[in-house]
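Of the protein chains in this complex, all but one are displayed in their positions.
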């Protein structure tokens, strides 16, 4: 799909002792950007969905420091399954290089709290994004 | 290697809106337990090492809620490479089930900040742990 | 009232760049200890109450570093008003000195979400704690 670029505002607390963004903070960045992506794609429908993260996978490629400028993160829908879907992310450093790559798998939960097929309207919205050509 | 069991004290802030431990908080748990493991295996030597997390991989299997009892997390050295090593973790829920599985890859950094062979004394300590039979 | 001593497990992320516990982390410690105190005094009743923090006041007296041992925090009910009550806290460093002093004011909310008199059963439990002599 077309990648979407969002940004995250870094915080002082994202740094660890060594002055680098701590590995846990990147996962917070992924969460913020995922919510921005899903909010963009699904709108109000996001609020009535019940889905959970079942897998996170992150490769840390370059150290990040704290910058006042918003940190760009590219994100996209990578794959849509029956009851799960996959979001890809790349955190971009100030020189435009990929500082981290990540994929997150989410599962849709039915009313009984177990994995259930993604509802058709949500699937349509995600699929539309998946098929959109890169700008 | 023999697994070691450590515990993490949960915090109210680990919960998200839905009353479950948020996916980011698990990564904090991994970090706490990793420091406990490495502190146990390497002692003071931990303080003079320079290593960074280059990969995190987490499967969330069961939701966790907030409990006053310390949360058990099993951890072990899974593999030792030339300049990197891998730590495995399983977060255990109050019923004794594996609530999450994770692996973290760390890379040793030389004085120039790039990947460098794990120093012999550190390698010996990690290898000793790796070879220890399960209790 | 008799002070109660609880402990908080510190986390690596509580540290800032300078290797000291960041001022925000202390407020997390207060929250953890407040929940332990209220859970001890009110039991299950805590879960059906609706109260919010309306004021936090903290004096940072000594820097704290990261220790593997649980951090002791003394806490007590300081005052009970009509719809609010005050909790006192002292964070204790490894040498037994007071590293920080804090008071937190909480307000009970009625069903309409505005300040309301503390229910009699809760007031009785808080008052009992307030009147208990120091051990």
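Observations on the model:
By letter and in written order, the chains are A, B and C; residue numbering begins at 1 in each of them.
Basically, a residue touches a chain if its C-beta (ideal position, glycine included) is under 8 Å from a C-beta of that chain, and two chains touch if they have at least 3 such contacts.
All values derive from a computational prediction rather than experimental measurement.
Only one of the listed residues, C:5, C:40, C:55 or C:128, touches the absent chain: C:55.
One chain of the complex is left out; on subunit C, the residues touching it are 20, 22-24, 27-28, 31, 52-61, 63. Listed for subunit A, the residues touching the missing chain in the whole complex are 8-9, 11-13, 28, 31-32, 35-36, 39, 68, 70. Touching the omitted chain from subunit B are residues 12-13, 15-17, 19, 22, 24.
The working rule: only the chains that are shown with their structure count from here on.
If you lay the C-alpha trace of subunit A over that of subunit C, the rotation comes to 180 degrees, to the nearest 5.
Overall, the chain located most centrally, as judged by its C-alpha mean against the mean of all protein C-alpha atoms, is B.
Of all residue numbers seen at the subunit B-subunit C contact, over half occur in both copies; the interface is built from largely matching residues. With centres defined as mean CA coordinates, subunit B is found 24 Å away from subunit A. Note: centroid distance subunit B to subunit C, computed from Cα atoms, is 30 Å. In subunit C, the positions touching at least two other chains are 12-13.
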